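The structure appears below as structure tokens.
A single protein chain has been omitted; all remaining protein chains appear in their positions.
Up next is subunit A:
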Amino acid sequence: MNAAQSRFLLLAMSLLAIFFLYAPIVSIVIYSFNESQLVTVWSRFSTKWYAALLHDDQILRATRISLEVALLSATGATVLGTFAGYVLSRFGRFPGRTLFSGIVMAPLVMPEIIMGISMLLLFVALEAAIGWPPRDIQTIVMAHITFATAFVAVVVQSRLAEIDVSIEEAAADLGARPLQVFFLVTLPLIAPALVSGFLLAFSLSLDDLVITSFVSGPSSTTLPVVIFSKVRLGLNPEINALGTLIILFVGVIATLATFRTVFADWRGRRKVDAPA
């Protein structure tokens, strides 16, 4: 095979892969502007499903709940996950480290359905015993924190592994107490990991269906739960409109994040290149 052939093959494979990944998304966007009630038959262009979406109280409420849950659980998971990651990478081989590490990382491999059932059982038993927690946002947030913490811990731990311990030792050597070392040196250095951990936890929470459907109550359905129940009654073009909006939202955020990184890189390089 010569160079031109292999280049052609590479291009063809790439296009195929891109088509495979993005064709469904593109079709959602296109059909969100379809006037017809039928999801698979194109009649003519319309934005009526977007208008309908704005008046759908159930979806608006679910969106608000989802964002609230995602914000709270991402915050909680970031705090707990940072502590866990810090302990795992900086406290040496303390007794019970393997057990602790296993417990923290378990949600990464645990089937969601098992986690959902076990948490539901726990919450029910707790409610019977002490009258708390009621099955609403609180239970959803607790469940989401539980699995998202593992992801944040992994991200933070791997970032800490890259940072030379002697930087923290240097801070201690220069008179900084342990808390000062953490807040003045460690935290600024792992900040990018905290941001990505937070975003990861946020999107995992926003996306979660299985666990949420176990632990949520009637007054607190999140967006994925609502969409899923709607779709079961038949596909509705409104869902296409909602999907398009979510894609737009995610796309804008991803683009901004990319620009920020590229810009920071460019600025950093320009400074280094400047003559002494």
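Simple rule for what comes next: a contact is a pair of C-beta atoms (placed from the backbone, for glycine too) under 8 Å apart; a residue touches a chain by one contact, two chains touch by 3 or more; residues count from 1.
Everything below uses one rule, namely that contacts and distances are computed from a predicted model.
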item: Name per UniProt, for the chain absent here [options: "Spermidine/putrescine import ATP-binding protein PotA", "Carbon-monoxide dehydrogenase small subunit", "Cytochrome d ubiquinol oxidase subunit II" or "Transmembrane transport protein"]; value: "Spermidine/putrescine import ATP-binding protein PotA"
item: Full-complex contact with the absent chain, from A:80, A:171 or A:225; value: A:171
item: Contact with the hidden chain (one of A:185, A:215 or A:241); value: A:185
item: Residues of subunit A (touch criterion as defined above) contacting the omitted chain; value: 164, 166-167, 169-177, 180, 184-185, 188-189, 268, 271-272, 274, 276
